[in-house]
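Here the complex is missing a single protein chain, while all its other protein chains stay put.
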Amino acid sequence: MRRIVLVIVAVIVVVAAAAYFGLVYKPAIDPLPQGQAQSFDAALIAHGAELAAIGDCASCHTSAAGQPLAGGVAVPTPFGTIYSTNITPDRETGIGSWTEAAFVRAMQQGVDREGRHLYPAFPFDHFTHVSDDDDKALYAYLMTRDPVNARPPANQLAFPFNIRAIMAGWDLLFLKPGLVAEDASQTPEWNRGHYLVEGLGHCGACHTPRNALGGEDAGHAYGGGMVIDGWFAYPINASSPAPQKWTPDELATYLKTGFSADHGASRGPMAQVTAKLGEASDADLHAMAVYIASLMAGSSAPAPQPPNPPPLTSGDSLAPPEVIKASADRGAVIYATACSSCHESGRLPPFGGIDFHKSTAIHADSPQNIIDMVLFGLPAAEGRTGATMPGFAGTLSQDDLVALLNYLRATYGDGRPAWSNAAQLVADTLSGKTAVNLYGQDGLPRGPIPVNRGGAGS
Amino acid sequence: MSITLNVNGEDHSVDADIDTPLLYVLRNDLKLNAAKFGCGLGQCGACTVIVDDRPIFSCLTPISLLQGRKIRTVESLGTPDKPGPLQRAFIDEQAAQCGYCIPGMMMRAQALLERNPHASDAEIRTALEPNLCRCGTHMRIIRAVKRAANAMAGA
Partner (left out) sequence: MEEFGAPSSLTRRRLLQGGGALVMSFSLLGPARGQGNPDAAAPPPAAPAAPKPPTLPGSLNTNRNLDSWIRIDADGQVTVFTGKAELGQGVKTAILQCAAEELALDPLKLKLVTADTQLSPNEGYTAGSMSMQDSGTAVRNAAAQVRELLIAQAAKQLNVDPSTLHAENGQVLGGPSPLAYGALVAGQNLHVEAQPQSKLTPSASFKVMGKPLGRVDIPTKVTGGLAYVQDLRLDGMLHGRVVRPPSYKATLVDADVDGVGKLPGVVKVVRDGSYLAVIAEGEWQAVKAMRTLARSAKWQEEPSLPDPAHLPDALKSLAAQDGTVADSKTAATGVVKTFEAWYTRPYQMHGSIGPSCAVAQLGADGVMTVYTHTQGVYPDRQAIAQLLGMDQSKVRCIHAEGAGCYGHNGADDAAADAALMARAVPGKPVRVQFMREQEHAWEPYGPGMVTHFKGGLDANGRIVAWDYELWSNSHGARPGSAGALISARYLAKPFQPDEQKLSINPNGSGDRNADPLGYNLPQKHVIWHFIKDQPIRQSSLRALGAYCNVFSMESSVDELARLAGKDQVQFRLEHAADPRGADVIKLAAEKFGWSNWQPSAGHGRGFAFARYKNHACYVAIALEVEVNRDSGAVRLVRANVGIDSGEIVNPDGIRNQTEGGVLQSMSWTLYEAVTFDRTRITSVDWQTYPILRFGAVPDSITVDIIPRPGQPFLGTGEGAQGPTAAALGNAIRDAIGVRLYDLPFRPEKVKAALLAGK
């Protein structure tokens, strides 16, 4: 409670400052005249589509049951629930009346066409770094989508956060407009990646921890630790827990396909991201990979080991056949029966399950992701090849799962300490206190939202 | 080793390696036909049974985890002479072609309806997503589950 009071006081002070600097008031921009069709160059639209994939507009602006980009996705924040807006070119409920200038201003300054401040659930603190040209391509893409008449639910925010004007104060603190600076000492590709990752890609929105005001903690850029949709965002700086170092090529493959033979599958909200990134250009993905790999360069992880030996047979999985003795560790028994038939199948990745020696989840500081994976699995994407995994929520008790986690960490964790909070995290996930959303490799939600609504195993 | 499993309301003492997947014990030791081997990988759902109140893949569940748990198979829902509501609904909708996947579908549906008696079409589809049918009986399976929900609600 005291914290909230402090926050409110801080907000008031900052808003006053913002007012002083003239940041609160933004004028409305005239709507596009009705009935005036805009035409866009096909190449510009196609470029906009690739950029929209990097920005992953669709994930936040498309609800599970709704039409593409028609908004209505609930974004939980410490200050209340925000619903994403309709960004289809519908004049009434979407951005159909927005001019290009209004769109560019929204991206760069975080205000809508009518001049109202947007909440930073819309990551304009990143999008402000997007160039005018790219914004124009995005505009061309969005304005040529199918218009959908759909009004998202009203935001549910507590006072004072329901007053949009206070966002001006937030902007003063956290909005650093303009393009990111070029680093002449780096390659053009690195600079391109830097531009995309810091701007449109808005990777820091999840991978950088946030402070009490919901701003990114610049002192811990890409330090990870946030839990989004019930999934732990890994550090993607020198503290990356990946047991093998990411190479730019492998990272580009991961961003494009959602899978790395050296590291594993994307899941949770990252599956949404990689599903969309698959639509981006290879050159841009590689540039992003080069930049992100440079962020992780300080990690002490060794270079990737060669992949698993190829399968010896297509006859069956090659799981260890030894009979588990009754006295064996409970976690070992579970692993041997429920996990090994896939994870030691000898199949080429991405199929058959990763070798846990390579698993980032096993090496991470938090076991949250391995908990989510074991309980809810990796659902199949409709009609697409890719990694899948069955969930074990109905099978494993809390004690079973903790025993399995301890076994996996001790066996494959390269000597990292046992997870001290495993039992609590398991309990919170089983009870639904930690709400977990599940996505297929196609980025589409699977199961109820959250999947553990009313408890795990739904 | 010997382990006691509670299946369809009865305790059974089973002598089997503790890493034996439940499916093999159900089929071979307890001579229950309904749960089927489909993939052994948790990819198809033909082996689905209910443990306590949750649908699980019996092909990937070692019996060592199941002591004291309540296991249910399609055999617990009724008999050909006295089919239960879900079985009745599958018969009434003729919701089978080869039928191999159907017991797994039914146990997943049973778990859904016990948790959510008024499951919508969308919720039924979502719940059945882990289970595969190759004959293309999907429309009828959805209808049968709806019909069973209505029958159970009316009962």
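A and B are the chain letters, set down in written order, and residue numbers restart from 1 in every chain.
As a convention for this text, a residue touches a chain if its C-beta (ideal position, glycine included) is under 8 Å from a C-beta of that chain, and two chains touch if they have at least 3 such contacts.
The structure presented is a predicted model; accordingly, all values stated were derived computationally and were not measured.
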_Full-complex contact with the absent chain, from A:A387, A:L425 or A:L438_ = A:A387
_Sole contact to the chain not displayed, among B:A34, B:A111 or B:A149_ = B:A34
*For the chain left off this view, which of B:I3, B:A46, B:L65 or B:A149 is in contact with it?*
B:A46
*asked:* Out of B:L5, B:I50, B:L65 or B:C133, which residue would touch the omitted chain in the full complex?
replied: B:C133
*In subunit A, positions touching the absent partner*: 42, 46, 49, 52-53, 58, 68, 146, 275, 279, 311-321, 323, 347-348, 351-352, 380-388, 442, 444, 446
*Hey, which subunit B residues sit against the chain that's not shown?*
16-17, 20-21, 24, 27-28, 31-34, 36-41, 43-44, 46, 73-75, 77-80, 83, 87, 90-91, 94, 96-103, 106, 125-126, 128-129, 131-140, 142
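Keep this in mind: only the chains that are shown with their structure count from here on.
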*Mind listing the subunit A positions that touch subunit B in their complex?*
65, 317, 323-324, 326, 330, 333-334, 336-338, 341-342, 377, 379-380, 388-390, 392-397, 400, 446-448, 454, 457-458
*For the complex, which residues does subunit B have touching subunit A?*
1, 17-21, 40-43, 50-57, 60-62, 64-65, 115, 122-123, 126, 129-130
